[in-house]
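A single protein chain has been omitted; all remaining protein chains appear in their positions.
Going by the order they are written in, the chains are A, B and C; count residues from 1 in each one.
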């Protein structure tokens, strides 16, 4: 199980407001059935990497479908094989130490 | 006002569990008084960039104080000058379009 | 054509020297036939995104094959559809303006 952070932004759109594009991308994620969370700087997804990657590919394509000509995507993968990684587990583990 | 995502990780620690280091970094952020949010993949901070940057510098130093010899820090800044950017505002703006 | 930056690092290796893992990842890239460049902070790859992504997936797996139990991968994609994007073209375009 991996935890993935992703942020997808079109470049060179006339407006500096990107929320219509972020919503388009988020909609794909919601329809995917993957466990995820929307944050102010990107989405965090939890699951099997081989299920997440095809969805990321689809998400990256979405701004083009909404008219963008250039898209910048940032993906950060935290993949742990010694114990199950999860969104909730990672946060709990830090909070216990605070 | 900027919104900043930051994740700080020591490299070459004997254990693959990094939560003691993440907790050390998070403690500095809590003491800073800056508005922020802990996520499974990093912290999100909102505020004046010139107030945030010195705190990021301090956070980056913390794993060394806990014994790390190598630290990898990732910072993503979203800085908007045409209208106030905020953690809450950015999420609300996307959710309205879903 | 997309240009992609990728950096793959194992976490929790006893040693802070990661070059054996970086070399393992780089070897996959060299064998892929994709146009790429090794930098001090990651590799830059140029090509069709659908050819690059399966190679990135393979690269991400490599540190596990070398004994790592946790891997952190950062991918940045710059995908442009209005004109061909290339490593050389992007640098030339900046240097002409300096």
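Just so it is clear, a contact is a pair of C-beta atoms (placed from the backbone, for glycine too) under 8 Å apart; a residue touches a chain by one contact, two chains touch by 3 or more.
Computed from a predicted model, the values in this text were never measured in an experiment.
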Visible partners of the omitted chain are A, B, C
Taking the full complex into account, find the residue in A:11, A:28 or A:91 that is in contact with the omitted chain. A:11
Considering the complete complex, identify which of B:28, B:75 or B:91 is in touch with the unshown chain. B:75
Contact set of subunit A toward the excluded chain (per top definition): 9, 11-18, 69-70, 72, 74
It is residues of subunit C that touch the chain not shown, namely 3-5, 7, 16-17, 19-20, 22-23, 26-27, 30, 37-42, 44, 46, 74, 76, 78, 80, 82, 86-88, 90-91, 93-98
By the contact criterion defined above, which parts of subunit B meet the unshown chain? Give residue numbers in ascending order. 49-50, 53, 57, 60, 64, 69-82
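FYI, only the chains that are shown with their structure count from here on.
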Find me the chain with the mean Cα position closest to the mean of all the protein Cα atoms on display. A
CA centre of subunit B versus CA centre of subunit C: separation in Å? 25
Distance between the centres, which are taken as Cα means, of subunit C and subunit A, whole angstrom: 19
For subunit C, what residues touch not just one other chain but two or more? 69-70, 72, 74
